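Only one protein chain is missing; all other protein chains are in place.
The block that comes next holds chain A.
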Amino acid sequence: MVIQNADRRMQVYGALLLLPAAVLLGTFAYLPTVATLVNSFFLPGFRGAPPAFVGLENYAMLVEDATFWKVARNNLLYALGTIPTSIALALGMALFVNARLPGRGLVRMAYFTPTILPMIAAANVWMFFYAPQIGLFNKLLGALGLSGVNWLGDPGVALTSVIVMTVWKEAGFFMIFYLAALQSIPPELKEASDLEGTSRWSFFWRVTFPLLMPTTLFVLINALINAVRVVDHLFILTKGGPNNATNLLLYYVYENAFSFFDRTYAATITVVILLVLAVVATLKFTVLDRRTHYQ
């Protein structure tokens, strides 16, 4: 009886400890998620009229909206452009600074510095590179006798320009996870393979790379989330233009909500983002957690 009481007290105490977090999460995570879902079935009420329930009309509009499809396609291309490249570069960087290398500390710092910079500041600097007349890239091209490219103004090139900047920003961050993983690989494996005369190439593909799999999956999840979440650079570089060539899902939400003041349509697009994130989360919690082995 006494023990039961003590147990009950522990439960109450534990619940009280959770309370502040629960209230805040409820207010800024669960409530807005539910409200977003609900709002996607409504049209905003004008001039004091209550919002009107319209069922799936917003979704029908979404399906008809050519801009939405363009934005979704951009986001897919953005993910395909940034993720494999930054992961491959991160792995390469980690291999470089894990080996004996003169000035290793400096090299590592150089790779990691972009991680510390705000995306806005990074975009400011890249803006100088991409500017059509006076930008550095076109000056360089000019020096080689080539005509310049309108890096951010040409719809065919703009998204690639944005992707390149993102890769530069992200690769160094992913590098440190690979570096840590590489350092945890027992050196005996390398010694044993050296004794057997295995080439470095096949050692990498048959030993190192498989051992790095959990890290790759971890980095992949982070990169996937970032691909739908981080849009700061668009505010400086392109504002989603030209003609939506660099518009991404979250930026499109922002535009709809705060420039076109269509809150319910913004909610509908947010639902799409939430679905993407739900897929990523499910991937993480079901498939990957069984295969990753972090302590």
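In this text, a contact is a pair of C-beta atoms (placed from the backbone, for glycine too) under 8 Å apart; a residue touches a chain by one contact, two chains touch by 3 or more; residues count from 1.
Criterion: contacts and distances are computed from a predicted model.
Enquirer: Can you match the unshown chain of the complex to its UniProt protein name from these: "Carbohydrate ABC transporter permease", "Nitrite/sulfite reductase", "Indolepyruvate ferredoxin oxidoreductase" or "Putative beta-hydroxyacyl-[acyl-carrier-protein] dehydratase subunit"?
Expert: Spelling it out: the chain absent from the display is recorded in UniProt as "Carbohydrate ABC transporter permease".
Enquirer: Given the contact definition stated above, which residue among A:Val63, A:Leu80 or A:Met109 touches the chain not shown here?
Expert: Only one listed residue reaches the unshown chain, and that is A:Met109.
Enquirer: Residues of chain A in contact with the chain that isn't shown?
Expert: 7, 10-11, 13-15, 17-18, 20-25, 27-33, 35-36, 39, 89, 92-93, 96-97, 99, 101-103, 106-122, 124-129, 134-136, 139, 168, 171-173, 176-177, 180, 218, 222, 225, 228-229, 231-232, 235-236, 250, 253-254, 257-258, 263, 266-267, 270, 273-274, 277-278, 280-281, 284-285, 294
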